[in-house]
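Of the protein chains in this complex, one is absent; all others appear in place.
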Amino acid sequence: MLSVKELSIQFGGLKAVDGVSFDVNPGEIFTIIGPNGAGKTTVFNLLSRIYEPTAGEMSFNGTSLLDIPAHGIAGIGIARTFQNIELFDHATVLQNLLVGRTCHGKTSFVEDLFFLPHVKQAERKHRRAVEETIDFLELAPYRDQMVANLPYGVRKIVEIGRALATQPDLLLLDEPASGLSSEETSDLAFWVSDIRKILGITVLMVEHDMSLVRRVSDRVLAMSEGRSLAMGTVEEVTSDEKVISAYLGAAS
Amino acid sequence: MGGHVLEAMLEALTPFLTQDWIAVFNDLPQIIVAGLATGFQYALIAFGFVLIYRATETVNFAQGDIMMLAMFVGLGLQALGAPWYFVMIGAIILVGLFGAGLDLLVFRHMAGQSPLATVIITIAIGFVLRLGVDAVTYFMQGKFPQEESLSPPDLGDQISILGVSIDPFDILLIAGALIVVIGLFFFLSRTRMGIAIQASSQNQLAAYYQGINVRSLNTLVWTLAAAISAFAGILFAMSKTFTSSVGLSLTGGIMAYAAAVIGGLGSLQGAVLAALMLGVVDNFVKTLSGVHPLISANAGLIFLLIVIIVKPSGLFSQTQAKKV
Partner (left out) sequence: MKFLFKQSYDDDIKLLKHSGYIRASAFFFLLAALLPIYFMWAGVDATTLKHVIHILILSICASGLMILTGFTGQVSLGHGAFFALGAYGMHFLLKMGVPWHFSFFLTPLIIGLFGYIIARPTLRMSGVTLAITTLLFMLFIEQAFKQWGVMGGGNGFKTPKFSDKESWFFFVFQPIAAALTDHDPENRRDVLLLARSASKYALYYGALLTLVFVIWIMNNLVRSRLGRTLIAIRDSEVSARSMGVHLNHYKSLSMGLSAAIGALAGIFNSYNDGFVSPESVNFITSIVLLLIVVVGGLGSIHGAIFGAITYVFLREILFPELADFFQAWANNGGGQVAESLAWFFNIGGLGDIFFAALVLLILFYEPLGLYARWKKTEAFFQTFPFYRAGTFKRQRSYNKTERLK
């Protein structure tokens, strides 16, 4: 589904990502782990075209991502969340989720300004789609609240909701469990597996919390200093010597 | 319609064809020197703006009006009979204190508010200053301020270096600007305090936690910026006439803001370079004959618009896409 080949990016002299390759198969939950500064988030930023790679190939369902601008990524079915929540703070949860519908059924701005009947139709349709997401993530109590007034844990879920509202084929989750309590994390584990099971969405995730990774991941890629160290099931990767030394900093 | 456009374009180009280029070339050193003097004047005004942006990430649109305030303070001191150096020092001290007061009364309380609100507060403060100076002058003299000027110091006649004649006042100006920029550069990148200022600008909260006294640092920055503006303003007022709208006029504040922006906001070197380019271009086009008055009178403005449209990130950009 998603295939990344020899992806590299350089900031000045620093090789943040250096020749990383992996494939994500339809219907799986794929996790990237690694110590801080390993380049995991950079991979995400490359996938969502915020950074321009210095070398390498990325393709999604056969189309090369390099041909698509950053604002076109949502349109081909890739949605993402951010490590430090990037919600629209001074808008309600409902409005946030509705922004997720931007890439579906575009109405022109003139139609929007005059609110022509078919804009109204589109609004109903968007609302119905968003309500499904709200039901799915149990966000109904917060529907009309400003995001700025919500607790951190809820905001994390709202951000996942906004990504789901784009109805993606592939969901990129950037550290979904960071800053959550252990209860919230275990809720999250259910949701992530439900996203795959019920909605049929493939998930690519960056995560530190190994308990979450163990519970949901099919395959894991371990990265360190921009390079990929090991790929395989959770057990294979966590028992890999290179991975252990990267985490513990043991002299090789 | 198309014919008209073509005609207008040809008309705009004719001066470049009919120009006496040899005469222009002969005058070139003189033009460049005059341009540099103007440029350093813009750069001096820009420094306060850059310093505040660099240290607090506040875009301070009141900077030009703070400069204007210094000019009028200078005018008042001169009216009391102070010699030029007292006028300068007095204005620098008083306006510096005013800068500190601004921070204590206003900007200190804006920490944590949205940057947009802060920008608008600076605009409102500039507005109040400008109209306030008008009202105070009216109160003192019964009329609004007109074209005013400070009497320049008597530094002797024009000096001729290698066939280029320079006003000694311009030398004072250029030297002053160089001292300020070099001093600021060292202050920001070589002293503990300067580094603390940079740190607090990058992440206010983290700097607080590190035990940096962000509040008093910010007060210092505002004082310094206001004092630099006062210095710039007094030098400006001694060489040109000014009105109370100089803070946002084409010959004053706006050129400085624009220079700071095309220099890449927050970069001292960039601001100097942009201001110098601006001064030279402005002076160069003015000396060409037969150029349409709209262009010759606004050469600097047009230059700025072109640079901004071609390279909106500025010549020495410090701003990059936000990290996520």
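Letters are used for the chains, namely A and B, taken in the order the chains are written, and counting of residues starts over at 1 for each.
The working rule: contacts are C-beta pairs under 8 Å (C-beta built on N, C-alpha and C of every residue); 3 or more make two chains touch, one makes a residue touch a chain.
Only a predicted model underlies this, so the values are computations on that prediction, with no experimental measurement involved.
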Visible contact partners (per top-of-document touch definition) of the missing chain: A, B
Any idea which of B:Gln19, B:Ser149, B:Ser245 or B:Gln269 touches the chain not displayed? B:Ser245
Candidate in contact with the missing chain, chosen from A:Asp23, A:Glu57, A:Glu123 or A:Asp218: A:Glu123
Given that one chain is not shown, which residue among B:Ala23, B:Leu80, B:Leu97 or B:Ala124 touches it? B:Ala124
The listed residue (B:Phe25, B:Tyr85 or B:Tyr138) that touches the chain absent from the view is B:Tyr138
Identify the residues of chain A touching the omitted chain, counting contacts across the whole complex. 48, 50, 69-75, 79-80, 82, 86-91, 94-95, 98-103, 106-107, 109, 112-115, 119-120, 122-124, 126-128, 131, 148-149, 162, 166
Since one chain isn't shown, list which residues of chain B touch it in the complete complex. 56-57, 59, 61, 106, 109, 111-117, 119-121, 123-125, 127-128, 131-132, 134-135, 138-139, 144, 201-205, 245, 248, 250, 254, 257-258, 261, 265-266, 292-294, 297-298, 301-302, 304-305, 308-310, 312-314, 317-324
